[in-house]
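So that we are looking at the same thing, I have put the structure below in structure tokens.
Missing here is one protein chain; the remaining ones are kept as they sit in the complex.
== chain A ==
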Amino acid sequence: METGRSFALRNRARLWPNLPVVVASLMALVLLWACLAWWLADPQLAPGPQIVFPTLWTALVSGDLWPDLSATLTRVTAAFGLAMGFGVAIGIALGGSRRADRWFGPWLTVALNIPALVTIVLCYLWIGLNEWAAIAAVSLNKIPMVAVMLREGMVARDTDLSDMARLHCMGWFARLRHILIPQLAPHIMASARAGLALIWKIVLVVEFLGRSNGIGFRIHLDFQMFDIAGVLANALAFVAVMLAVEWGLLAPLAQRASRWRQR
């Protein structure tokens, strides 16, 4: 029988099967960027990586970037947690009850089509220019998308398994843990991955419009100074953080949730 350690090692190997390709692909992207910058020949309007990377490095080593990076990451984490919690609950409720979906499905469609900017402005106007408004605005933008993905997951679930659980009088927690969550796991992971990418972009807009710290605020300052290298350096810093979260946390979680498929 397979030991936990051998399983972990095999999983790690599965997680990074394309590492050399990923590295080569990212290097090719940087090269393409460098070629474009060289061709445009305007370092102020289109700075190449040879300008942006040193700008980023300077901000990192001076310690200037860290507080803002941390502020943005905190907002992303809070908004992500709230959006996933409410979105998953609403999606399960609507997908599990046709009547609820008939009544509240249209609300979801309306919510999905409200522009992010409108939600952000309304939250700032109603709640004030504070942290609560920022996090609420980002969460409200993301909840409908999570709810829709989970609703589809609920509709597509295997109802025979639910019948089997009901017949055997499994308790609600056991049903949730052993029947429902494993079936919804791919949908939860997909919405988490798509959501994280979306959330950090909205957080930047929220910070740009109404916060006095965070990457979005830094980009606002760079915008006022017409510092395009600064804009790109700040964006790159957070893209790197998000890539680390994706590869270090979400990808292993997705791998674990679907390990039974790979046998």
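Keep this in mind: a contact is a pair of C-beta atoms (placed from the backbone, for glycine too) under 8 Å apart; a residue touches a chain by one contact, two chains touch by 3 or more; residues count from 1.
As a convention for this text, contacts and distances are computed from a predicted model.
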item	value
Among "Tol-Pal system protein TolB", "Sarcosine oxidase subunit gamma", "Spore germination protein" or "ABC transporter ATP-binding protein", the UniProt name of the subunit that does not appear here	"ABC transporter ATP-binding protein"
Contact with the hidden chain (one of A:A46, A:M170 or A:V205)	A:M170
Residues of chain A in contact with the chain not shown	1, 158, 160-161, 163-168, 170, 174, 178-179, 182, 260-261, 263
